[in-house]
Each structure stands twice: as C-alpha cells, then as structure tokens.
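One chain of protein is taken out of this complex; the other chains stay put.
Our next item is subunit A:
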C-alpha cells in the first residue's frame, strides 16, 4: 500500500496535503492493531472458558490417499478438528493393527500424516479401516475393492497412455477427419454445426461440474469443496475470457484452440475418473466401455472443426488441436491411477468447467454475429436442431459409459 503512494508522487501531492502522507498508513495499521489486540486478549485471558462445557473437541479426519502394496496399507490422512488430533489406534476389519505414523505425534488442524499398517490385504475383497483417536472417537475408511495401487513403471505408463489415446485422442482425431467433408457446408449447415458444438459443450460443462463437485465432497472440510469448485471455475472463465478478448472475439483457429482447450480439460477429468477407478480396484474397464468413450468423444472433434471450416489451417494445426483436446485424457489416467488427493482432481475439473463456459460463450457469440442477433439465432431451425443434436448425442452416448 505504502509504496504505491511513494512511487506515485503526483497522486500524493494532489490527493493529500503535505505532512499527512502517513495518514492512510495509520488507517491501515490501526484496524490491524485492534485485530492483534483482540487475538492477544482472547488467547491471554481466555474469556471463552465460560463456554467450555466439558464437551470433547470436534474431530474430523479425511483420508486423502490410500496406497495398497506388498508392505500393506499406507494412508494419507488430513486432520480437520477444532484442536490437534491424536490417532491412538487403528483397526482393520474390526481388529487392532500395529501402525507407524509419519510424522508421529499430534496432527495439527489442516496437517497431514502418513499411516503405514503391515496389513495382509486380500486382492479383490473389501476392507474397512477404522481410526480411533485419543478421545475414543472413530473414523471409518472403507476400501471397497482391494487391489495393488498402480505404481509408476514404464509398462504401466505405456498401457495407460494407449487407453488414454483411445478414450481421448482417437475420437477427437476421427471427428476432425470429417473436416474435408464439412468444408463445403452452406450457412445453414455451419449454424447447425456451431449450435451442435454449443450443445455438446453444454453437456460437458454439466458433466464436468458434477464430477468436480463429487471429488470436492470427498476432500477435507478445510478446503470448502463446493466454494472452491465454483470460485475456481469462475476464475478460470474470467482469465480465459480476458486472454481471448485481447484482440477481439476469437474466431477461426483461435476459437478452435479455445474449444480444444476446454474439451481437453474435460477429458483430463474423464482420464482422472478412469485412473481413479483403476486405483480403487474397479478395473473392469471392458472393451465395450472404451468403445463407448470413443463414440462419445467423436462429436468433440467435429465441434473443434466447426469454427475452422472457412479457413484453411496447416495440417500440423489439426494434429496439435487433436493432442490439445485428447492428450489430457492420458495425463488424467496417469495422475488418477496414483490415487492423488481428491481436492486436486476437483481443482483441475473446476478449471475445465470455467474453460468450457468460455468457449460456449465464444461459439455462441459467433453464432449470434453470423445470424445478426440473438433472437434470430435462437429462432432459426438449424441452430435449434444443432443444440438438440449436440446435447442429445452426448447424452445418449454417455449411456454407454455410465454404469
């Protein structure tokens, strides 16, 4: 604050009479001093002791990562109680087991610790971990299906990348291959395709937000999952709008790139979900499901192609767009399979939701401009049909992958 005043002498001389250049600083320091005094008074004299009714402290424990390997179980827990927490004992399937906590001792509010148990878990079966704190409170953590947590080996990475390519990159590339066929499209077809893009993006933003909120609900309370998702999505939307509008509304390749980015972030979420399913032992990812994802995502390629039908980008641009939109699925599977804490997945998906909202707005603006007005655009048959086909196709193909 202060530096602004000193480095901007004109403002100082104009706004404030000489001699009182510290006055604004005082009005910053004073409220802070009152705050500091209040905190000191609360901690030093403890006037809240009258509220101490002998109730035990509120305790909260969130398991952020669950690693199963040949040594047993390793769990990353985050404490969220009103006071530092102590994990006194750990049960697995209603039996006490030795455990090692790292770092040991109390876990302060918001802090994490790793717990290792030499528990002989059984592949494919369910286990229940119960943490008992020093107050006797218990926290359950179910392991629905025990499978070894995938580790980072080149073999794992390659097979996961192949799966990611099938789910993300291949369908987008196939969609983009419709480009030559669509080049001769008339204005009505153009409107239909752009509206279809808006429709499919509309489906994706709902899907992404839903996934993001679901991850957020698994995160520790300290992260305030829902607020975090909404704020992150809004921030991501505003930043992308600010960047994209620097040279007016984006069109052509620029718009296609933004669409690819939004779709890419959504596919990151899809990858995270698949990877998390691997980590959670739900590896029943059949051929049918993979084909379902491929079909589901083909329209994404057509959507990316729509704004560039009237320009003629070089071939490498198509490859780059396909990678931008589909590649994140690979990264998502890699990250998801390592069972990272849910708040990071929620964060990534919230950024994706903001990005998708931005391209919905931009593609919508393009439609409105070409039609010469919002009401004209919304009233036209190709646009309405495109919106319906976009949402409908995504919804129906999603049936293939939702179980």
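The rule we apply is simple: a contact is a pair of C-beta atoms (placed from the backbone, for glycine too) under 8 Å apart; a residue touches a chain by one contact, two chains touch by 3 or more; residues count from 1.
Rule of thumb we're sticking to: contacts and distances are computed from a predicted model.
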item	value
Per UniProt record, name of the chain withheld from view ["Sulfate transport system permease protein CysT", "Regulator of SigK", "Copper-containing nitrite reductase" or "Twin-arginine translocation pathway signal protein"]	"Copper-containing nitrite reductase"
Omitted-chain contact residue, chosen from A:57, A:144, A:180 or A:373	A:144
Hidden-chain contact residue, picked from the options A:64, A:191, A:211 or A:300	A:211
Option touching the unshown chain, where A:58, A:128, A:162 or A:291 are the choices	A:128
Contacts of subunit A with the absent chain, listed as residue ranges	86, 88-91, 93-99, 117-120, 122, 125-128, 132-138, 142, 144-145, 210-211, 214-215, 273, 276-277, 280, 282-285, 401-403
